[in-house]
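All protein chains of the complex are present and in place, except for one that has been dropped.
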Amino acid sequence: MPEELNNADQFAWAKSMWQPFVDQAFEVKERDAAPKDNSPDGILRRLQRLEDERAIEHTFRRYHACYDAADLDAILSCYTEDAIQINARGTYQGHEELRKSYRWLTSGQKFAIHHGTNVVVTLDEDDPDHATLNSFWISTVMTHEDKLVLCGGTYIHRMRRENGEWLIEKQRITFNYMADQDYIPRDLGDRVPRSAGSVTTRDLVEEQYLLT
Amino acid sequence: MPEELNNADQFAWAKSMWQPFVDQAFEVKERDAAPKDNSPDGILRRLQRLEDERAIEHTFRRYHACYDAADLDAILSCYTEDAIQINARGTYQGHEELRKSYRWLTSGQKFAIHHGTNVVVTLDEDDPDHATLNSFWISTVMTHEDKLVLCGGTYIHRMRRENGEWLIEKQRITFNYMADQDYIPRDLGDRVPRSAGSVTTRDLVEEQYLLT
Partner (left out) sequence: MPEELNNADQFAWAKSMWQPFVDQAFEVKERDAAPKDNSPDGILRRLQRLEDERAIEHTFRRYHACYDAADLDAILSCYTEDAIQINARGTYQGHEELRKSYRWLTSGQKFAIHHGTNVVVTLDEDDPDHATLNSFWISTVMTHEDKLVLCGGTYIHRMRRENGEWLIEKQRITFNYMADQDYIPRDLGDRVPRSAGSVTTRDLVEEQYLLT
């Protein structure tokens, strides 16, 4: 693959902003409308499919949990060793390059929360160990200079199963917009309802994350 | 149905801002707590229910993928021929009216991304071919004049199965707020980590969508 890494034509799965989402949606439409196999084997396969789709979504959820935690090793655990990521800066390949990229990204973030939405998972029909997960995202990020921004875009993932684990093999991230946010410190006022216990999130959560 | 289209009283499923969501939630509560049928037939029905709920969600995901792609035919593929949509402007009926409405909506958008959240699907207990899908939404839209807005609201869908496909039969869209966003062009800076490949999202995605 390395020798072709600079040829945009090979990235058919990542071509066009919205077409990959529309194409997947119509594939799913056909599949959902197909007759179901009610034999014991068929039932087992259908259950397995639901579990696989859920497991693939779990890897995506882990990616965001680890990203927001700025835990580089944990982020990399979501990727195959030979994974590539195409973003606005280039095509990153392998754990070493991805680590540098996520170190750069997370080092600029005092707080970041990434919402993955509209998740759709499709297993390849001809290969039980490959699948696609597409999603949209919307995030809020606070920099170390206390600048708050809202941003958003999309994800395309090609997933591969290795030793029973679903990992990201190829990933396209579009970063479509960023907007300045007018941050308001939270003032609870003096009419807060009384509580039995005095422990608050301030006692449990690291100071840097509780902006308000 | 046409003769009653101007009588708000007939739209019981769409009455009140939040009550349809609360009512559905309590229906689901009863259903989830009911004893389960562990017979072979019961297991098959339970599996089929999970698959149906997933298929119904897929139609909703297709709707947003096609809406953001501004693909009018693809949007209409999500609706029954006699579908109605109630929004802030009126009650739109059938593919021809819906097409004009979505042409009007999408023609004003250089970029739009719709996040569907809090999706809950319930199959009708007395009719295997009807269901309800409720959801919230939050979206970012950039106009052709480069005005960026954040907006949000809710969806109620009555779904109907036709030839094995789950389609939108009735839809209420509330558009609850819109807020101006202070767009920031993205500056990657000069300390971007190096990557093995030089292909970026700019090589893969249509220019109009990559705002930053």
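Every chain is named by a letter (A and B) in the order it is written, and numbering of its residues begins at 1.
To be clear about the criterion, a residue touches a chain if its C-beta (ideal position, glycine included) is under 8 Å from a C-beta of that chain, and two chains touch if they have at least 3 such contacts.
Here the structure is a predicted model, which is why all the values come from computation and not from measurement.
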Touch residues of subunit B, complete complex, unshown partner: 2, 5-8, 11, 14-19, 21-22, 24-26, 28-29, 32-36, 38, 43, 46-47, 50, 53, 84, 86-94, 97, 100-101, 103-104, 115, 117-118, 120, 136, 138, 149-150, 152-154, 172-180
Touching residues (missing chain, whole complex) on subunit A: 43-44, 47-48, 50-51, 54-55, 58-59, 61-62, 64-66, 68-69, 71, 74, 77, 111, 113-117, 138, 140, 142, 148, 150, 163-166, 181-186, 188, 191-206, 209-212
